[in-house]
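Only one protein chain is missing from this complex, and each of the others stays in its spot.
Order as written gives the chain letters A, B and C; numbering starts at 1 within each chain.
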Amino acid sequence: MTEKLVLAYSGGLDTSVAIPWLNEKGYDVIAVVLDVGQHGKDMDMIQAKALQVGATQSIVIDAKSEFAEQYVAPVIKANMMYEGEYPMVSALSRPLIIKKLVDIAHENDAVAIAHGSTGHGNDQVRFEAAIHALDPEMKIEAPIRDFQWSREEEIEYAHAHDVPVPIDLDSPYSIDENLWGRANEAGILENPWNQAPEDAYALTQAIENTPDVPEFIDVTFEQGVPVALNGEQLPLAELIVAVNEIAGQHGIGRIDHIENRLVGIKSREIYEAPAAAVLMTAHKDLEDLTLERDVAHFKPLIEQQLANLVYEAKWVSPLFDSLMAFVDDTQKNVNGVVKMKLYKGNAIAVARQSEQNSLYNEDLATYTAASSFDQEAAVGFIKLWTLSNTVYEQVNHVHSQPKKDTVK
Amino acid sequence: MTEKLVLAYSGGLDTSVAIPWLNEKGYDVIAVVLDVGQHGKDMDMIQAKALQVGATQSIVIDAKSEFAEQYVAPVIKANMMYEGEYPMVSALSRPLIIKKLVDIAHENDAVAIAHGSTGHGNDQVRFEAAIHALDPEMKIEAPIRDFQWSREEEIEYAHAHDVPVPIDLDSPYSIDENLWGRANEAGILENPWNQAPEDAYALTQAIENTPDVPEFIDVTFEQGVPVALNGEQLPLAELIVAVNEIAGQHGIGRIDHIENRLVGIKSREIYEAPAAAVLMTAHKDLEDLTLERDVAHFKPLIEQQLANLVYEAKWVSPLFDSLMAFVDDTQKNVNGVVKMKLYKGNAIAVARQSEQNSLYNEDLATYTAASSFDQEAAVGFIKLWTLSNTVYEQVNHVHSQPKKDTVK
Amino acid sequence: MTEKLVLAYSGGLDTSVAIPWLNEKGYDVIAVVLDVGQHGKDMDMIQAKALQVGATQSIVIDAKSEFAEQYVAPVIKANMMYEGEYPMVSALSRPLIIKKLVDIAHENDAVAIAHGSTGHGNDQVRFEAAIHALDPEMKIEAPIRDFQWSREEEIEYAHAHDVPVPIDLDSPYSIDENLWGRANEAGILENPWNQAPEDAYALTQAIENTPDVPEFIDVTFEQGVPVALNGEQLPLAELIVAVNEIAGQHGIGRIDHIENRLVGIKSREIYEAPAAAVLMTAHKDLEDLTLERDVAHFKPLIEQQLANLVYEAKWVSPLFDSLMAFVDDTQKNVNGVVKMKLYKGNAIAVARQSEQNSLYNEDLATYTAASSFDQEAAVGFIKLWTLSNTVYEQVNHVHSQPKKDTVK
Partner (left out) sequence: MTEKLVLAYSGGLDTSVAIPWLNEKGYDVIAVVLDVGQHGKDMDMIQAKALQVGATQSIVIDAKSEFAEQYVAPVIKANMMYEGEYPMVSALSRPLIIKKLVDIAHENDAVAIAHGSTGHGNDQVRFEAAIHALDPEMKIEAPIRDFQWSREEEIEYAHAHDVPVPIDLDSPYSIDENLWGRANEAGILENPWNQAPEDAYALTQAIENTPDVPEFIDVTFEQGVPVALNGEQLPLAELIVAVNEIAGQHGIGRIDHIENRLVGIKSREIYEAPAAAVLMTAHKDLEDLTLERDVAHFKPLIEQQLANLVYEAKWVSPLFDSLMAFVDDTQKNVNGVVKMKLYKGNAIAVARQSEQNSLYNEDLATYTAASSFDQEAAVGFIKLWTLSNTVYEQVNHVHSQPKKDTVK
């Protein structure tokens, strides 16, 4: 008697051969693929292929809106950049995929969930962390990590089980993509002294081929989230897709990163995230205008912690929730418009305004004599601001010379 | 009977009128100007001008090497970026200027030091903090903050005291410069919705006017500090000047920043720091290759603290020294070469190597079957990595559904 | 024509002489005293005294409940301890006092608020920070800081203006008190090598005089806030008063602290906070049982930031609000009972339980063979947990010896 299993299906060779392999292990496979904005994927074909290779059910879910609003928006609000460079791509879709799969598993009384990750990387941890959190008793299958086949063995198994083998199988790249970006990792890229070849990129023009005229766009934010492009209100998923398109043409958003994987090794990754480059730059610029100084100076510490948590498979965790409570509270006044210049690989914030919440006060800031700023106050401020260091030097003379008459 | 005072002199109108004003207050003025790499300044003329307007001595000190090695190198090693955007320009020269002035004051038995800052900004704090730390009993004069003249009053006073008035006095800009960069702040820039006009910049080409061919440079680091350009060993000051020249031509290093001044207000600043953009990007990239993960993930917190300290006038402080002890220890293995592509405003790390200290291990990182990475280990790792969150969900069910048979 | 001013009145000599002094300055004085749980103060007498010495109105407000629920509860939830030792006393009442005074000022069309702090300490900053935040245009008077009288001059002025001079005026101590504790600072205490004399304390028995039998109390928490004592539900203000009484008899809650004042100097303070010692120890103990590890390890950083903010006069600030949003989110599951042993100066958590939210799982924790913990998982966990350091040593050999056959 077979039991049901829900598989995170992609349509690729790995998760396709997994289906007969899981069948042989005694499972009826429910294949599920989420549309989170992968570029140029034919979801109908993928759905059909799963059934063709042995799935008992095949489900496609359009999760683009939910992905943008529930998973990308927090990244923007918190300026999450793993190691200062990577705005999260794969790390974001994993918890959403699992959330959907767990729901489907419960609806179908499935006993197990399977994912297609290998044992080298971060995604296995992200998939399984989310499964453990959302249903600690759910069984987990990780066929690709288990069978550890060479490419040849995998193809042989595919032929033996009537699994179609893609013709572009000799691509040196391993790709993951969603509407927030594209991750590319493998083969030729692995020597850090090799420059990434042009065909490693798909969403962005080489700067050499970008238009000679800059493009200016206005991005409107409400409570830290982009809500309009050039004045036109757009759902976040659509806004991201539109900005990806424009910014990609201007060569914006390429990232070449030697990063620390959660499993303890360094890897070299090529990312493209055009919209992320534009929207996150704009967001930070608007925060510069609207966040009070102490908030602005403390928030990066929270942001870094959040970026690490998300990268390190802890999206579903109480610390994530509590840190986001902090972030959400800071975003109440992050309202306004930022004008971005997109040009030759650069996404530059050139102007910004916040009618209700700008803390910039021209009258206080000006150096002219007309300023309302109380210059006398500075004298007292400096004395007390520096007093603890002054006393320290009076006593310890690390950088200064002792005086005969120094009072201790 | 007069007493001696040492003045931080710049040659501009403000510190020039300060000399007769200080004379009238009863001081013999020793004017001191430091050459920290200001662009296109004629130091001989400045030295002569001080004497002409009433100084009793006028001293020029070439401090470029000391500035680069003692003040810029820590910024590079610690990736110091105030508010994530500003690599420190004025904040760096202030403590060095004061160090020299205090020495000269001691040599000449001067009783006071004067600086030319207004009461609105950060520099008054930086000057006076350093004076307090290096000689807590030294008297401080801040004539520009004190007299608070309008431009007209100042010119009138200058004419009355034979102080030459510069012909470019109607420039809307207030500039400070050293070899690490150029800060520009005032007038027309102060509305954040105004785009900065082209004439606000001096060290960098507009991207529109940059060469159509990229330039590649190799930067070699030893213990986190740049030591060679394209394989040629150079003293740091010379290396910075050379990179400024190249990168400026490619339009690299413009910064338009709404920043939080130490005195509690927001101001809008236009910076140019071409070499900083190139060298700090290269440095971070080499750290990605050579820093162990836990170090890489903790160091940003120290970096941010250092950036705040330096910006906020605490270069001479025990906390700065202790934090730099941490940073210096992390830099022992930051040795290697980074290939930078300079093109159309972009400074991109495209390749990097570290013969002795690279922690990137191609054999561990590869996703191919030949990897030496122990995939079995991941299974156990994931269980324990996620266990505390799993137990949390088993008990509290924040994101999951309670099960009848959940054991508490 | 006079204008109205609202005075934070205490009944003591300083704020009493301030009334005729403010009258002479042209103000009608509305004296306001808040009952925040000061020990043994006769509020009727204080109210009458204000009128006697020249106030036009005298108002007493019982603010104990609001103080406990709005100002003390956050301290407990966030384990706020300034410099690890001081659970906040005066810093808590200042923003509440100002909130009430600003409301009264607005109701009465008063133009100014006056406080009785000197220019040496923290409280002037706390009072004025809150005034600036709650009404930036409100005028501030600080008579004691302004007149800077010697004790003799103050008494002379009091006699001249019919202000009663207290008979205990020669007390060497300067006291501030509320239901959360008592701060004592001055005179004899100021040499850190002097032991604090017994009469510096008022709320706590010397350990030498405490009962020889321990007392056990059960404190029940809901969402991180104490709600019941020995099973009896109590409003927080009453619960604190009750615990102060019991714990004080057992000599609990004395603090002798060399602390860093906000104005840049070190001072020596003697505090008593019996209930704080008991309730905060119990709260932390319950958190140990109910907080997930990552939350438990990150929260102290937020706690320290909050303690600094509160001490440093920034209770009314957006950073405080955002940090408390984090804290409040963490406290949702901090529910349970802690048994405290109070004995000879010690407040010891000896037992704790949380029926709904305990994350302690005896079955996982036991070292016996019956444990459900997966020991095999540890092997894989250790490999990956240590991998980045292992690779670091393989490459750099800081603590290890190079091997001939080490693969790099």
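Quick notes on this one:
Definition applied: a contact is a pair of C-beta atoms (placed from the backbone, for glycine too) under 8 Å apart; a residue touches a chain by one contact, two chains touch by 3 or more.
This structure is a prediction, so every number in the text was calculated from the model and none was measured.
Interface note: of B:Leu179, B:Leu323, B:Ala347 or B:Leu364, the residue touching the hidden chain in the full complex is B:Leu323. Per the touch definition above, the residue from C:Met43, C:Ile155 or C:Val263 contacting the chain not shown is C:Val263. Note that of A:Val165, A:Ala206 or A:Val395, the residue touching the chain absent from this view is A:Val395. Listed for subunit C, the residues touching the missing chain in the whole complex are 83-85, 106, 118-121, 124-125, 128-129, 132-137, 142, 145, 148-151, 174, 185-186, 190-196, 207-208, 214, 254, 256-268, 284-285, 288-289, 293, 296-297, 300-301, 304, 308, 313-314, 316-318, 321, 339, 343-346, 348-353, 358-362, 364-369, 371, 373-379, 381-382, 385-386, 389-390, 392-394, 396, 398-401, 403, 406.
By the touch definition given at the top, subunit A reaches the unshown chain through residues 292-294, 333, 356-359, 361, 363-364, 374, 376-381, 383-385, 388-389, 391-392, 395-396, 407-408. Hidden from this view is one chain, which touches subunit B at 260, 263-265, 291-292, 294-295, 298, 301-302, 305, 309, 314, 317-319, 321-323, 325-326, 328-330, 384-388, 391.
The working rule: only the chains that are shown with their structure count from here on.
Here subunit A and subunit C face each other with the same set of residues for the most part; over half of the interface numbers are shared between them. Work out the mean CA point of subunit A and of subunit B, and you get 30 Å between them. Separating the CA-averaged centres of subunit A and subunit C is a span of 40 Å. Residue positions 292, 294, 384-385, 388, 391 of subunit C each touch two or more of the other chains.
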